[in-house]
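Only a single protein chain was left out; the remaining protein chains are all shown in position.
Up next is chain A:
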Amino acid sequence: MSAEDPNPAATPTPCEDNQGDGRWMSMHNRFVSDSKDKEPDVLFAGDSLVQLMHQFGIWRQLFSPLHCLNFGIGGDGTQHVLWRLSNGELDNISPKVVVLWVGTNNHGHTPEQICGGIMAIVQVIKNKLPHAHTLVLSILPRGKSPNPLRERNARVNELVQEALSSLPHASFFDVDPGFVHTDGSISHQDMYDYLHLTPQGYQAVCEPLHARLKSMLEKPAEN
């Protein structure tokens, strides 16, 4: 891949309304409106793994007390989150932390491209929210048994962890509690469709994340 080729994973792209009910844009507009009204200390941005977190008891239990906003949209790839954050969702708010969890839906993109997409989002957050710290969550394994997407996601994690290691305003956080068993399988008790987390799966991911966020929020704000 030549250095001049544009990276589709890092090119801000809104979702086209293929189905006919404009839901993606409705959600984006609502998030923009939330940014005008609310003052979160923590902003969660990403795909369905972020979005669904908001639906279960774990959100009220662990994250509501931290004044969190949830800007997850199911199906989003890095290019979609990049577009949303560049088009109003970061305006008028100054969270101390942005939690970014995206990448698993970037079908057809290479791990390098997906990493590039994630890093592009980290840069947009830095530009718009110079005082925020971005916590990039690892992409989880998926599928009942070993498969190419697990390899892809693991490689993305390696690349992202490396790219973030030199940045003061962002960090990598591994949220996989060990979902893959010794026989290589993922249990439907943790991921009901071998991709999306059950409430039990979320508990295992969110408890360490919550602890990390609490310690970050207790530190004085960066200048």
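Going forward, a residue touches a chain if its C-beta (ideal position, glycine included) is under 8 Å from a C-beta of that chain, and two chains touch if they have at least 3 such contacts; residues count from 1.
One rule holds in what follows: contacts and distances are computed from a predicted model.
A.B. asks: Not counting the visible chains, the remaining one has a UniProt entry; which protein name from "Isopropylmalate dehydrogenase-like domain-containing protein", "Ribosomal protein L35A", "DNA replication complex GINS protein PSF1" or "Platelet-activating factor acetylhydrolase IB subunit alpha2" does it give?
C.D. replies: "Platelet-activating factor acetylhydrolase IB subunit alpha2"
A.B. asks: Specify the residue from the set A:22, A:65, A:177 or A:208 that touches the hidden chain.
C.D. replies: A:22
A.B. asks: If the hidden chain were put back, which of A:87, A:123 or A:198 would touch it?
C.D. replies: Of all options in A:87, A:123 or A:198, contact with the hidden chain holds for A:198.
A.B. asks: Which candidate, A:10, A:42 or A:73, sits in contact with the chain we can't see?
C.D. replies: Spelled out, the listed residue whose C-beta touches the missing chain is A:73.
A.B. asks: Identify the residues of chain A touching the omitted chain, counting contacts across the whole complex.
C.D. replies: On the side of chain A, residues 18-23, 26-27, 30, 51, 54-57, 73-74, 107, 142-145, 147-150, 188, 192-195, 198-199 touch the unshown chain.
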